[in-house]
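For this depiction, one protein chain was excluded, whereas all remaining protein chains were kept in their positions.
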Amino acid sequence: VYEKLLFEVSKEGRKAYSLPATGVPSVELSSAIAPELLRKEDAQLPELCEVDVVRHYTGLSNKNYGVDTGFYPLGSCTMKYNPKINEDAASVPGMSRLHPYQPDSTLQGTLRMMHELSDMLAEIAGMDSVTLQPAAGAHGELLGLFLIKAYHQHNNDFKRTKIIVPDSAHGTNPATAAVAGFDIVEIASEADGSVNVEALKAALSDEVAGFMLTNPSTLGLFEKSIKEIAELVHEAGGLLYYDGANMNAIMGKTRPGDMGFDVMHYNLHKTFSTPHGGGGPGAGPVGVKKFLEPFLPKPVVSLKDGKYFMDYDRPLSIGKIKGFYGNYGILLRAYTYIKTMGREGIKEVSETAVLNANYMMHRLKKDFDLPMDRLCKHEFVLAGVKENGMVVSTLDVAKRLLDYGYHPPTIYFPLIVHEAIMVEPTETESKETLDEFCDAMIKIAHEAIESPELLKEAPHNTPVKRINEAKAARDLILTYKDSLKG
Amino acid sequence: VYEKLLFEVSKEGRKAYSLPATGVPSVELSSAIAPELLRKEDAQLPELCEVDVVRHYTGLSNKNYGVDTGFYPLGSCTMKYNPKINEDAASVPGMSRLHPYQPDSTLQGTLRMMHELSDMLAEIAGMDSVTLQPAAGAHGELLGLFLIKAYHQHNNDFKRTKIIVPDSAHGTNPATAAVAGFDIVEIASEADGSVNVEALKAALSDEVAGFMLTNPSTLGLFEKSIKEIAELVHEAGGLLYYDGANMNAIMGKTRPGDMGFDVMHYNLHKTFSTPHGGGGPGAGPVGVKKFLEPFLPKPVVSLKDGKYFMDYDRPLSIGKIKGFYGNYGILLRAYTYIKTMGREGIKEVSETAVLNANYMMHRLKKDFDLPMDRLCKHEFVLAGVKENGMVVSTLDVAKRLLDYGYHPPTIYFPLIVHEAIMVEPTETESKETLDEFCDAMIKIAHEAIESPELLKEAPHNTPVKRINEAKAARDLILTYKDSLKG
Amino acid sequence: MHKFIANTEQDRQDMLKVIGAPSMESLFFDIPENLRFNGELNLEPGYSEIEMMNQLQQLSCLNKSIDQLVCFRGAGAYDHYIPTTIKHLAGRSEFFTAYTPYQPEISQGTLQVIFEYQSMLCELTGMDASNASMYDGPTAAVEAAIMAATIKRKKKIVVSKGLNPEARSVMKTYFHFRDFEMVEVELENGKTNPETLRAAMCPNCAGVIIQSPNFLGMVEDMHALGAVAKETKSIFIAYVDPISLAVLETPGNYGADIVIGEGQGLGNVINFGGPYLGFLATRSEHVRKIPGRIVGQSEDLDGKRAFVLTLQAREQHIRRYKATSNICSNQGLNVLMGSIYMATMGKEGLKEVAKQCFDKAQYTYDKLIATGKFKPAFEGKGFFKEFALVSDVPFEKIDQYLIDNGFLGGFSLAEDYGIEGGHLFCVTEMRSKAEIDRLCSMLEVM
Partner (left out) sequence: MHKFIANTEQDRQDMLKVIGAPSMESLFFDIPENLRFNGELNLEPGYSEIEMMNQLQQLSCLNKSIDQLVCFRGAGAYDHYIPTTIKHLAGRSEFFTAYTPYQPEISQGTLQVIFEYQSMLCELTGMDASNASMYDGPTAAVEAAIMAATIKRKKKIVVSKGLNPEARSVMKTYFHFRDFEMVEVELENGKTNPETLRAAMCPNCAGVIIQSPNFLGMVEDMHALGAVAKETKSIFIAYVDPISLAVLETPGNYGADIVIGEGQGLGNVINFGGPYLGFLATRSEHVRKIPGRIVGQSEDLDGKRAFVLTLQAREQHIRRYKATSNICSNQGLNVLMGSIYMATMGKEGLKEVAKQCFDKAQYTYDKLIATGKFKPAFEGKGFFKEFALVSDVPFEKIDQYLIDNGFLGGFSLAEDYGIEGGHLFCVTEMRSKAEIDRLCSMLEVM
């Protein structure tokens, strides 16, 4: 296993770059810029030759696990396979070597792509209009709440300072509401993760700006009362926000717009197959109903007389929420995905994602606690190994799965399920893969009883063993320089 | 570790491809082609979906070791780093999406590249003319011997049926001479691997067509008597062939053309940094002195009135030895390499390759037998671990190196050195890499004495352990179908 | 079945049997009937790979890329050199198909890359700690402003108009909804005057944001401006071009408390504006106030060096509405590309890039003025790689003329800075002398 830091490979005088001779006269920096504004000591960047750089990152990649390595049933993250054609699409030079401030006349292909993508996303979710500007899901949420606020403010309704969030929600929901300047009202969910309608009623008032929800819920169950919820929220003068995290369950089967949601975000890096990139970049377009359209951020890609243009003439727009126009490279990938899946394929995605989840749930429920034993959607939540008397935790199960060559499911989320194990297989995995994973899970459940120490000490076969996270937070070694001090 | 065969992942009904609808009418094959000429049973190719294909080959790649993984000091193979820009060069669409039968007028860029590459190769080796047609080193050798034969035949000298080859030569030399229809005269080398001039004199006669040699020799030593040898061969009416395998030692320092060689091949996949591809493709251009030029294979890229063209009008040409014009994709990479290294860089390559080899030789000679302790060129040959009483073989040392994360050197070649270990570091490796490898070698030399079983049972950390090669040759399981029979 | 969907018809049947469901349809019976979507989505049938790549080629033909237009435009998005190593290494699928490194034992690749990125970013900026990246420069500016507001418990931020207009416009949106106040300080002769800044300061001010080199290309007097911020006990936030830091004084040395900026120039494709690489670094005392992910070094059970996400207690998935920010992703792939860039260019290479930018910008400036079509917008040549010129010829006329002749010229300064006929030119190391000369002679004969 490769063990070095860049700085430990570095040696003075090595180089991995080559630049042409400038051709122009060399000018003293100090002839134009005051000496006190010039750097005195060189930044100690590493010095390597090309082969060092290549072996370093190749070696590091081998210590990583991606979807291309194997099964990644990480609940709520929709780790589906990322088609290779998406990457090819994103690297067509004429589509990517574009400056963001080129005149519209030189961008007709790109603007058309963006226009078309907005339309396709709107159609899939039953919304009226979509902006592509947000850079991530959380960013989309934030925009959504800005839009809700803008709408109320436009109606001179300034007392709506509260956002209702269920306690089963993703952490981003309350965090976003806070960043958007709202007060948060958290309502307890039913034991099955669904909205407690009575609690909602109690929370609703003329101070409520909106209610954030995902459907299916974070437990992977479809919110049956959604129509009633929408009516309640709307009657109270609030708007309903849809967190698109779980959209992979419903495409072509039901639409947030039809359920009564007013505003929503999409996670292109989940539902629409763009790679997660080890943490990003993602993209979080936001869809709205007609009445919110005037508030969308600037610019909007519009079409007039057969020409696409960046429309900045939007008097009610909330302004910009990101530099330029969104994570364009990601948009290109999602565009390619929707086009290659097509009408039928998009529906098949959700059907298969749900089939796979229900199949696994049935295979696993004998050996793991299944708090909600009923039809699930694209994911389901287990509550730890059955009858183990808490010797073995969900964390131990997860770490042991590493030894079997799998990325573990999401653990300890949602918070409302004890020892939660949240499994989302996605549609891209075959029955064989699901079966092999279930076999491993069941084997681990048996190991939990027969040899719990195997789990407690797991993982055994990974590049590093369990890591002392407390030490990291205590020592705070955040740079190579820090590490030299220690 | 990934363990499956494609056929074991396959399942009926899966697909990893997508094709457009034809758009044209479907025609019954049997309407045009006699039914007995149509296939009755489908070829049982595997059926997978895209994620299966991707994980399969990703998993297999992780069971391979390449130069990008680590140090690869494989003697006589010149496993230098393969610059990434070479790969980019080879995938410029306007340079690679070309049909070989396009008119010259649509190929001016490509023909110019080939013309320039020939000239650069000729300059580096001191030859007058270079053809790019041969697909590999052995193919270049074959062409070289064809040219020698054509030359003698052209002179109506039909009795020259013999080729002299030293016993230290690469196996391809005698094999090629046989394939070219020559009788082989093998002459014993001196103990230091150099040509036994007396033996050569004895072998020379008017039946000798030529003498094949590499310089530096396969022991990595410069053949001091090369001028005398050239004169002897030429006096006897023979031609002198240069095997370019060891050219990485001499670029910018001495030239085969100046030594008196008449014809030679280059290994673009060794000296000129094109990747070895797990066994190929390579490219083996052949350079000749002026008097052999008329015999070069057709077509020759020529320049007239500022236009490049494929010249087929070569009455003395031996004809073609390969479809089309050579391994063009490899040529593009080598062209890029020579251009990016440039005049100075090319010389520095050989200087550094020789420096690295001598440095390692000095570091290792205490613990390993060094039969020829003197200035070496780009590689050197050890004769096994010192004083081990043959408990531990060179094979054991090689296998143990795998545990330390290295590709072993070439072993048991050249044949004239007992328990040979042939080390070629190349210029792309740093002193640190050489030192770490030497440390491992020395540690293994100690292990050989202290715990020889560690070496006998090595490797311990590889995806598979030592493989039963005899069983493979006995069972002859050459296809998946065969494996099902067993 | 589709190539991205693994299960065959037979699999479906077998699985339904295990589940005990009569049909695929029945898996959706929990959706109330009136909510079921029974129609067909108004999308086209799926494209094959051949059709899809043709479609993209056709779209690209409707664009003119900067392979066709020699690019002298910057203004926040730069045509810098991208070493060949980046594509080959960042394209390794173990990196780009991985999730956030929540399982550190199988994510040491991603984690070490971030740790090294943090280390190099701190080297460049002279700060102590960096996060694992932000969406882009403008949103990093917002996060820095909020961070300052949190530290100082005040709601007002003073911003030089030298800050990228995109960043200011994004800040305005966020500030509006957060009830934060943003005060803009006018430029004088293309730079922020410390006296004018001082006049804008007030006790309620949490922080000051100054960009240097500023949007107009001028290197600001960061020592003097920082001193003003210090006097008023405000957080001094520097928005910088990381390439420039190879030759310009480190923010650490001129007293910046938080350093932010757009890292696209570090090996990231220009990509029509995204995804890019926002960065944010700060001093030790503020490390717990940093938004987003941070990687720390620790040890595994065997005492072996290992890396983990640390200080997660600040983050939204733990702290929920009390988090320092709602940001949840980082620009992982862009960090990777930026890191490979810095590792490839190294200490000397980055200096050489910066010096080439400077030399070529100086050369182009003189040459463009010599064409007779432009005069300087400001006094002095204290710029790094961008500079502003003014022409009497209408901007659109020059712009279209250059496009017709294969150039993407300067960025118009009319809208954001009210400089009619103002062009902001950018000259990176990518521009050869021949290209510069061609641009100038083209303008000369216009």
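Residue numbering begins at 1 within each chain, and the chains themselves are lettered A, B and C in the order written.
By definition in this document, a contact is a pair of C-beta atoms (placed from the backbone, for glycine too) under 8 Å apart; a residue touches a chain by one contact, two chains touch by 3 or more.
As the structure is a prediction and not an experimental result, all values here were calculated from the model.
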Query raised in the report: Among the chains included here, which ones are touched by the excluded chain in the whole complex?
Result: A, B, C
Query raised in the report: From the list B:K224, B:K290, B:K366 or B:H446, which touches the chain that is not on show?
Result: B:K224
Requested in this report: Consider the whole complex, including the chain that is not shown, and state which of B:D206, B:E231, B:E387 or B:D482 touches that chain.
Outcome: B:D482
Report task. Since one chain isn't shown, list which residues of chain A touch it in the complete complex. Result -> 11-20, 49-52, 54, 58, 83-85, 87-88
Query raised in the report: Which chain C residues would touch the chain omitted from the figure, given the whole complex?
Result: 49-50, 57, 67, 81, 83-84, 88, 91-93, 429-430
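We adopt the following convention: only the chains that are shown with their structure count from here on.
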Report summary line: Maximum distance between Cα centroids and chain C occurs for chain B
Query raised in the report: Centre to centre, by mean C-alpha position, how many angstrom separate chain A and chain C?
Result: 19
Report task. Report, in whole Å, the distance between the mean C-alpha point of chain B and the mean C-alpha point of chain C. Result -> 46
Query raised in the report: Considering chain A alone, which of its residues make contact with at least two other chains?
Result: 14, 50, 54, 58, 62, 67-69, 81, 83, 340, 428-430
Report summary line: For chain C, residue numbers touching 2 or more other chains are 1-2, 4-6, 11, 46-49, 85, 87-88, 93
